[in-house]
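Heads up, the thing below is written out as structure tokens.
A single protein chain has been removed from this complex, and every other one stays in its place.
Order of writing sets the chain letters: A, B and C. Residues in each chain are counted from 1.
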Amino acid sequence: MDKVKVKLFAAFRETVGQGELDWPLGPAQTAGELLDSLVGEYPGLAGGAKSALVMVNRRYATRQTALQPGDEVAFLPPVGGG
Amino acid sequence: MDKVKVKLFAAFRETVGQGELDWPLGPAQTAGELLDSLVGEYPGLAGGAKSALVMVNRRYATRQTALQPGDEVAFLPPVGGG
Amino acid sequence: MIIKITDQPLNLQELIDDVATEANGGVVAFLGVVRRWNDGPDGQPREVHWLEYEAYKDAAEEVMRDIARQVEEKWGLTSLAMAHRVGHLEIGDPAVGVAVGAPHRGIAFEACEYAIDTLKATVPIWKKESWETGAEAGQSWVVNKESAQPE
Partner (left out) sequence: MIIKITDQPLNLQELIDDVATEANGGVVAFLGVVRRWNDGPDGQPREVHWLEYEAYKDAAEEVMRDIARQVEEKWGLTSLAMAHRVGHLEIGDPAVGVAVGAPHRGIAFEACEYAIDTLKATVPIWKKESWETGAEAGQSWVVNKESAQPE
């Protein structure tokens, strides 16, 4: 089955218990759909999912961005650098 | 006779040939009047006198400032720091 | 052009030297230092014990390079250097440094402020704060009010 690499940081990483997951990718799946499937598996993500930023292959993307097998998809809590 | 110390910098210092002068002070003389008497003695100052800034005792003053014996009076070309 | 996420202490002089060229007479630098007091979510000040910064390193450096490109597009003739530290930081430790060199200082001020504002909104870095108020203590992820929102 096709897969993507999911990266999780900060509060999301703590909720899931790890910073990186291999995750199955359905046909023509978008980043938003993938996030929904993650929340289904890890309900603790539900609260933060709405404000999550999305990156695909280390570039900002949106929930509408279509994913390809092998993509690196990151869900980011609001940032706190500086 | 009462005197003031006159300080000259940059182009004014070069025109006069020195950076410090003891200068006679007339009764109730202002900084502007003192500058006029300096220009009388050193005509090379005439060109720059109009744009000269005035300090009395190391504080900005005006041509109307009345001088006291012993004051340190400085005539400054436009500044160029930074 | 120095652009980096690092777990080593920041050296602002290194950033300044990187942007102070023979053509750039004005260098403006910003240094963000860990403060002892920070406002909690209720607006009340909390005493900070330490911070722990975490970054999505490769992506963060890519976004920082984007900021440098935006600055060059907007103001031209500028150079920018930027570094952010990650890991455990104590009070007084520099967390972020930005230096901008430009032929004239007005541009350097504008570009440096734009760069740090944009960093705080968009660079994927997170900060966990260990705090106490006297009555309470805890560890919290602290979000920038400038943080970008999802579309």
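By our rule, a contact is a pair of C-beta atoms (placed from the backbone, for glycine too) under 8 Å apart; a residue touches a chain by one contact, two chains touch by 3 or more.
Fair warning: this is a prediction, and the values are worked out from it, not measured in the lab.
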Shown chains touched by the chain that is not drawn here: B, C
Hidden partner chain, touching residue among C:Ile3, C:Val27 or C:Ala121: C:Val27
Touching residues on subunit C - with respect to the absent chain: 12-13, 16, 20, 22-37, 91-92, 103, 105-106, 108-109, 112-113, 116
Residues of subunit B in contact with the chain not shown: 7, 9-11, 13, 50-55, 58-60, 62-63, 74, 76-82
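The rule we apply is simple: only the chains that are shown with their structure count from here on.
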Gap in Å, rounded to a whole number, between the CA centres of subunit C and subunit B: 49
CA centroid of subunit A to CA centroid of subunit C, Å: 25
Sequence positions of subunit A contacting 2 or more other chains: none
Multi-chain contact residues (two or more partners), subunit C: none
